[in-house]
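As you look at this complex, bear in mind that one protein chain is not there, while each of the others sits in place.
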Amino acid sequence: MYEGTFLCFAADHLPVVCFVWQIAMIILFGVFVRYDEESDAHWSEHKREKNITSDIENEFYYRYPSFQDVHVMIFVGFGFLMTFLKRYSFGGVGFNFLIAAFGLQWALLMQGWFHALDPADGQIKIGIENIINADFCVAGCLIAYGALLGKVSPVQLMVLTLFGIPLFAVEEYIILHVLHVRDAGGSMVIHTFGAYYGLTISWILYRPKLDQSKRLNGSGYHSDVFAMIGTLFLWMFWPSFNSAISDHGDGQHRAAINTYLALASSVLTTFAISSLSAKRGKLDMVHIQNATLAGGVAMGTAAEFMITPYGSLIVGFCCGIISTFGYLVITPFMEKYMKIQDTCGVHNLHAMPGVLGAVVGAITAATASESVYGHEGLVNTFDFKGKYAERTPATQGGFQAAGLCVALAFGIVGGAIVGFILRLPVWGDPSDDNCFDDEVYWEVSLISFVFYLFHIYAKRETVPYNTLKENLYIEI
Amino acid sequence: MYEGTFLCFAADHLPVVCFVWQIAMIILFGVFVRYDEESDAHWSEHKREKNITSDIENEFYYRYPSFQDVHVMIFVGFGFLMTFLKRYSFGGVGFNFLIAAFGLQWALLMQGWFHALDPADGQIKIGIENIINADFCVAGCLIAYGALLGKVSPVQLMVLTLFGIPLFAVEEYIILHVLHVRDAGGSMVIHTFGAYYGLTISWILYRPKLDQSKRLNGSGYHSDVFAMIGTLFLWMFWPSFNSAISDHGDGQHRAAINTYLALASSVLTTFAISSLSAKRGKLDMVHIQNATLAGGVAMGTAAEFMITPYGSLIVGFCCGIISTFGYLVITPFMEKYMKIQDTCGVHNLHAMPGVLGAVVGAITAATASESVYGHEGLVNTFDFKGKYAERTPATQGGFQAAGLCVALAFGIVGGAIVGFILRLPVWGDPSDDNCFDDEVYWEVSLISFVFYLFHIYAKRETVPYNTLKENLYIEI
Partner (left out) sequence: MYEGTFLCFAADHLPVVCFVWQIAMIILFGVFVRYDEESDAHWSEHKREKNITSDIENEFYYRYPSFQDVHVMIFVGFGFLMTFLKRYSFGGVGFNFLIAAFGLQWALLMQGWFHALDPADGQIKIGIENIINADFCVAGCLIAYGALLGKVSPVQLMVLTLFGIPLFAVEEYIILHVLHVRDAGGSMVIHTFGAYYGLTISWILYRPKLDQSKRLNGSGYHSDVFAMIGTLFLWMFWPSFNSAISDHGDGQHRAAINTYLALASSVLTTFAISSLSAKRGKLDMVHIQNATLAGGVAMGTAAEFMITPYGSLIVGFCCGIISTFGYLVITPFMEKYMKIQDTCGVHNLHAMPGVLGAVVGAITAATASESVYGHEGLVNTFDFKGKYAERTPATQGGFQAAGLCVALAFGIVGGAIVGFILRLPVWGDPSDDNCFDDEVYWEVSLISFVFYLFHIYAKRETVPYNTLKENLYIEI
C-alpha cells in the first residue's frame, strides 16, 4: 500500500518533470543560446577577416573525433558499466541515458553563462568545445549516479542532475578561471566532485535495511559481459577524454599518449591485486570492470603536462592497486562503519584516483621548468599569459592544490544539500526490498514459463511433450 | 512438407544469389569504377596543379571520422537495434550485415552513374564521399528491413535491396539534382523513402495468421539490452550522420550541434510519454530503444540550416512525443485496420519523423534570409550557384516540399512493385508459425538440457546429482 503510493508519485512525477524541464530548456535556449562564429553561417566572412586560409582550421576538425569518443564514453561507457547488476540493466543504461540527455542541455546553459557568454549581446555562443564540456559536466552527475545505482527513482536522478550541473559549473568556474588551474581531463573538476557529490547523497539516503534486496545486488554471467562493453569503451576512449579540450598540437597529442600509458599500467596491477586477494587466485569481474580505469581518472590533470611516459606508467601502477584495494577493503568498511552504500564503488574508481590525480597534477605543475618545456611550451601549457604572465610553476602547483579543496568542498556540501532534498518522501524511491530491481520502473517480460512448468510438476499434472519443448525454447 | 519445399528453395537460392550477384559486382566494378583524384596515386600531381598546400586538405581528413561513425550506425546501430526479438537476434544482426554488404557495392554503382560519372572516360570515380553516400543508400533498405523483420527470407531481403538501391539512387538524383533540394541527413531521401518502401512491402506481404508466431514476437531481458547497444550507437553518432556530407567548416559544425540537441530533447519526451501511458508509470523498452532517435531523423534536412539551437530542441521535443505515441496507438491501429505489420515500428521512427523533418526543412529554407546567414552563408548553405544563382529562399522552400512528394511516391510505388515480386512463392519465406524464429535460417544450439531434464522427471527417472549439476551449468 505504502509502496503503491510512492510508485504513484513516481508515475505522476516523471512525465511532468521531463515535460516541464524540457520546455524550460527550450525557452532558455530561445533566449540565450546561439551559434558561435565557427558554427554560424557567417563563418566564411569570419574566415576572411581572420586570415584563416582553410576550412580545415575550423575548430570542428580539431575536436570532433575526440568529441565523439567522449560521447560514446558518456552513453555507452557509463551506461553499460552500470548494467552489471543481474536485474537492473534497464535502469543502469536507461536512466543513464535520460539524465545525460537532460544534463547536457542544462550544462550548455550553466557552463555557457560562466564561460561562453558574449558580452556584446548577452548570449551564449556554442560550438564544438561547448558540447564537449557539456558532456564532461554530465559525467560528474553520472559518477554520482554510480553510487546510488538501484536505490533511487528516476525523478530523484533528475533532481540530482538539476542541482549537480550548476554546482559543477560554479565549481569549474572557480577552479579553472578564478584560480586559473589546469585540469583538462577533470581529475578534480569531474571525478573528485562527482564522486563525493554522489557519496554524500548516498550517505544521507542510507538504507539500514538494504540487505532485504541483497538477492538482487549482484551480477549475473551475461550482465557481467555487458558491463565489459562499458568498461572497454571507457578504457579505450579515455585518451580522447583527457585530450579533448587540451591545447591544439602537442597538448592534445601528449595528453592522449600519457593517458594511454597510465591505463595500460592500471590493468596489470588490477589483475595482480584481484588475483592475489582471492582464494585460489581467482579474478573478480568487479575489479576488472572498474579498477582498470583508475589510471585514466588519475591522469585527468597531468595528462597534458610533461609528466613523461614513465611518470604516466607509475600513476597507473599506483591507481590500479589503490582502486582494487578499495573494492576489497574500503567499500565494505564504508558500508559497515560509515553508512555509505556505494553500489558501483565510485569511491574506488573516481574519488581516490581523482584526488591522487589532483595531487600528481599539482606536483607535476610545481616542478615544471623551462628546461623541460621550453619557454613557449611552459607558457602555452600552463597558459601563463595576460594577468597570469608572472605566475611561476611553484605558485601554479599551490593553486592546483587549492583547486582540489574546492572540488571536495563542492562535492560534499553540494551532496549534503541535495541529499536532504532527495530524502523528502515525494520522489517515489523504491522500498528497501525493491532495490536493484527493474520491475519497479520498467515493463519486464518475466521468464514465466519455467515457473509455470515447475508449478505443473508440483501438481503432478501431465503436459504434452511438444508443448514443453516448444515453450522451453521460447522462454530461456 | 510444404514448408520443407520452401526451405529447400531458400537453401538453393541464397548461395546462388550471393555468388552471382557478387560476381556481377566484380564485373561492373571492373568496367566502371576507378579511384577519384584524391584517392588515386596521382594525388601529388593533382595537389600541385590545384595549388593545394597540404595533404591535410585531402577530402579524406574532412570526412573519414564521420564516415566511420556512419559505418558503425549501419552495421552495429541498425544491426543491434534489430536484435530485440528474443529468438531472432541472429537474423536481426546477421541479415542486416548481409544486405548492407551487398547494398553498399550496388549503391556505389547506381549512385555513381547518377552523381560521380566522369564524362571524360565514362567511369565512376570514387572517394570518401561516395562510400559515405553508399552507406546512406543502404540505410534506406535497412529501414525497410525493419518493417519486415522476422517475416521474410534472406533471399527476399536481397531482392528488396536489389531493387531498393536503384530506386533510392533515382529518387535521390531527382530530389538533390533535378529539384536542387538540400537534404544532407536524408529526412526525405533516406528515412521517408525507406520507411514507406518497407511499409508498402509489408502491406502487400500481409500475413493474416501471423499470431501463430506471437509467442516469439517479443523481447527478452537480455535481447532488450543488446538492442540498447544499437540504440545508443545510432543516437550518439547521428550528429555524424547528418553532418557527414554537409559543407566543410560551419556546415558540418552546425549540422552536428543541431542534431546533438534535437536528440537530447527527444529522449526526455520519449520517457515522459512512455511513463504516462503505462499503468503505474512503468517505462517500456520499445519506446526508449526507438523514439529517442526520432529527433535525429527529423533533423536530417534542416541540420545544416540556421534553425537555431532552440529550434532543434523544439523539433526533438515534438518527435519524441509523436514517435512514442505512434508505438502506443498507430502501430496497433495499422496492424488491425490497415493490414500493415510493422515489426520494428519504422512508421514511428522513420516515416513520421522523416516527413516532419522534410516539412521543417522546407519551412526553415523558405524563411532563410541574408540577415541571418549573411550573403555568402546563404549562397553556400543552399548552394545558390550556377544556374540556381537566382533562386530565392521562398522558392527553395517550395522545391523542398516537392522533394518530400518525390520521396513518398518512390517509396510507395517502388514498394508496391517490389512487394508483388516478393509475393512470388519461390523465395523461401517462413511459414506463419515460423516467423521471428532463428531456427529456420540458422544453426541454433538449443538449450536442450533443460528439456531433457523435464523429460526425465516426467518419466520419474532418477539422475545422479552430479550429472544434473554439471549439465545445468553448461546449458543455462
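For clarity, chains are labelled A and B in written order, and residue numbers in each chain start from 1.
Note that in this section contacts are C-beta pairs under 8 Å (C-beta built on N, C-alpha and C of every residue); 3 or more make two chains touch, one makes a residue touch a chain.
In this text, all values refer to a predicted model and were calculated from it rather than measured experimentally.
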Cross-chain touch to the chain not pictured, restricted to A:D36, A:D69, A:E129 or A:D429, is A:D69
The missing chain sits against chain A at residues 56-57, 61-62, 65-66, 69, 86-87, 215-216, 218-222, 224-225, 228-229, 232-233, 235-237, 239-240, 248-250, 252-254, 256-257, 260-261, 263-265, 267-269, 271-273, 275-276, 278, 280-285, 288, 292, 306, 308-310, 313-314, 317, 372-374, 376-378, 380-381, 446-447, 450-451, 454-455, 457-458, 476
Listed in rising order, the chain B residues that touch the chain left out are 7-8, 10-12, 14-16, 18-19, 21-23, 25-27, 29-30, 33-35, 38-45, 47, 54-56, 58-61, 64-65, 68, 71-72, 75-76, 79-80, 83, 89-90, 93-94, 97-98, 101-102, 104-105, 108, 126-128, 131, 154, 222, 226, 229, 441-445, 447, 450, 453, 457, 462-463, 465, 468-470, 472-474, 476
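Just so it is clear, only the chains that are shown with their structure count from here on.
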Mapping chain A onto chain B via their CA atoms needs a rotation, nearest 5 degrees, of 120
Separation of the C-alpha centres, chain A versus chain B, in whole Å, is 31
